[in-house]
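I have a structure I would like to understand better, so I am pasting it below and will then ask my questions one at a time.
Below, a portion of the complex is reproduced, with chain positions unchanged.
First chain written, first letter: the chains are A and B, and each begins at residue 1.
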Amino acid sequence: MTMERAHPTREPIPQIDDLAQAESGSPFTPHDADDVAEMLAAIDVDDVEELFDIPDPVRYDGSFGIEGESEQGVRRRLERTLDANADVTEFLGRGHYAHYVPSVVDSLSLRSEFITSYTQYQPEISQGFLQVLFEFQSLVTELTGMDVANCSMYDAATALGEAATLADRVRAADGSTILVPDYLRAERRAVLENYTDGAGLSICEFPTENGMVDPDALETALDEDVLLVYVETPTTDGVIEEHLGAVGSILEDRETLFCLGSDLLALSLLENPATVGADVVVGNAGVLGLPNAFGMGIGLFACREEFLRQVPGRLVGASEDADGDRTYTLTLQTREQHIRRERATSNICSNQAWVALRTAIHATYLGPEGLTDLADRCTRLPARLAAELDEVPGVSAPANDAYHFREFTAEIDGDAEAVVSELADRGFAVHQRGEDAIQVCVTEANEAHVDDFLEQVREVMA
Amino acid sequence: GHEPLLSEKDSTRHEPEDTYLPDDLTRDGIELPSLSEPELVRHYTRLSQMNYGIDDGPYPLGSCTMKYNPKFTEDIAGSTAAAIHPDRDPELSQGALQVYHELQDYLSRIGGMDAVTLQPPAGAAGELTGILIAKAYHEHNGEGDEREEILVPASAHGTNFASAAMAGYDIVELPADDDGRVDLDALTEAVGETTAALMLTNPNTLGLFERDIEEIADIVHDAGGLLYYDGANLNALLGRARPGDMGFDVMHFNVHKTFATPHGGGGPGAGPIGVREGLEQFLPTPQVRTDGDEYTLVEPDESIGKVHGSMGNWLVLLKAHAYISRLGDDGLTDTSAKAVLNANYLAERIDLEVPFEPFHHEFVASAGETDAADFAKAMLDNGVHPPTTKWPEIVDEALMTEPTEAESKRSLEQLAAAFNAVSDEDADTIADAPQTTAAKRIDQTTAARDPTLSWQQLSE
């Protein structure tokens, strides 16, 4: 059919932006040409460029070579880019954990009054977020057993770094050693070194046995120089520490602080840090409220009352307003950088407040029984999976004679690298641990895939 | 207005039974609120309604760049393809690594830098990272011990002082000249063989461009020091000047300021670092590199190590990428134009004195005889968020005001009306403000005297 009238055409179709009024410039600047003209007239300037008091030699009139796109275009491009992440089911852990995040977390935390607000410098119009943070502190206080908790650190690693400098500030002794277990993740240790470098502290390792503290070895490693001993439960290898009480006893009469690393879910079930004598509790609070987010988290920081004025980061306190009603406000701000500057307890300013909101929602959604039940499940799931794996020829699991939380190490007859790689090809990601071991993490988030996973392990090991 | 605490709605003690673990490995129990989903939802919904965000109205906190946060970036960050574990083999996270690499590249171009790391999870973390890189550089040159001082202008952000101190440096504070900029004589005096670096914000916290930046760079470089750029005010310069071209060696970006990622009630942000050629080898590990086909993780030769447990605040970085991609060159350049136009228009419209100019994206007005903090409280009754108060101290009763490019002319006029209304109010009205907010004036000093930091302490 020939078309005379309707002109079917292959001529290029003009690019349209999906926000037409932003024909050039930013779609997020509300000014139309009339606005600009009136504003320039009001300030008696002919051209916006005149407002820039930049000497010519440092003026930039080049192009970044970044071409703006429609919202649809950006979404499509980034979705395609992210699709290049392999579609594997993760059995990965080692400090970063996936739990099922209920829908209320997104729904409530994305309310714009929360997410588009900033630090609560004007408490009278920020009572909502202040109460959220006060409640977060309270949740952390209950779960850690500590007296005080702050609003958040960046992640578990930086929280540990802050604990070390706190130890340096509160322990007047000459000591300068931070004693850490040999299972400490290299990444956390690397951060710790950068946080303590300025204070002239040094990091020393103590050996562990069967994935746990060996109290004798710890005592041997201790000397007057040690400011802080760090221990984890569960450890990055998934082992539930059985000697926390012993560590507490060893450190009880010393100037050395006992810093425990854990997470909010594990703490709902495992030994109360206060009971075993911990002075500071750090860790990852983002196991609740965040999915695995390529390592983005929220650092947990709680400690005993006596260190209160040396705590890093923001604190929210209860207060009263002019009518005598209960209100909340940022408090003890004289610890902080915007007031104390170089004598602040930390340089932290922006923190992870919005993640704290998410964590609080998730923890409250679960409630005390839900938290404990889920934590209990996180002890049963790895035990069962380890038993199943142990029956696979060539696999011995768990490698540690211990109770586990979420994850465990399994020994492999053969080349662990090849096994890990082969499993990845079959759609499952696990950690490689050295040449002959893997580490496997299971929670309610990937529980439904356990049978498929086992099937693939059997085939790979066959 | 008052919403009961979660703990006042319910407090349930739960003691675990029939646990898989033996009793000696478990605690006695926990006592926490146990609320149904409908109650939970109402609790947080009501709390949100007691909070002011950008979507509610103007939020002109100086130096904080509270601009509109585009909604579509949340949809991208919320996609399941973004929810991945950091320990994936790089082969399994090529998509995320490509995003990192592209954002590194974007930021390099925007800052005029040669290499970028995205690892620092906040602006202050970026500062610490940058200073640690300067330190590594001097140590590499065998001058680590001598160069023990960091120069910081008096009007700089508090984080500059704190970050330098965390890295182990002594701070030398630089006074401003009469025009509000770095005093070159004082700088020349202060700089020397003990100087590790000068940290500078440009435009500075008064909104003034440091016109002598080339000379400043020469002075610092001639003395063997490095020049550090605090990116808090980069929004003013997008597309018009680049720190790299001004002679800065190291800089940080605040993506939650310049690149519109939400402030989230105080965070998370992200504070990527850019460095000039010759400093790449000190960057944190890992760096994302590509041969054009595959993205890999590389440890720089003399890396300072790590400043975050993994790859930084990934979801925040992803939103920043989306924002920059949406705007492109034209959008970025328009951003600084409108940010500066808005600040100048707003300043013109208000009845207060602005002692220092020509300012760019922000200005510091003086509340005059009125306490700036009181002035701010009275602004709350006019339905807007007030500016940053009492800082920088170079201006009496400072009201540090940054409207950002995202405010419309109408909105600026609303904001100006709020300033002017308070200017006309009598002292008593101002002292009694705010009256229309969910909470009346809160005395922060008293709160700090006997801190109550949890519902447990509240019920003691």
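Here is the rule we go by: contacts are C-beta pairs under 8 Å (C-beta built on N, C-alpha and C of every residue); 3 or more make two chains touch, one makes a residue touch a chain.
If you're wondering where the values come from, they're calculated on a predicted model, not measured in any experiment.
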item: Composition by chain label (entire complex, not just displayed copies); value: A x2, B x2
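The rule we apply is simple: only the chains that are shown with their structure count from here on.
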item: Chain centre separation (chain A, chain B; CA means) in Å; value: 19
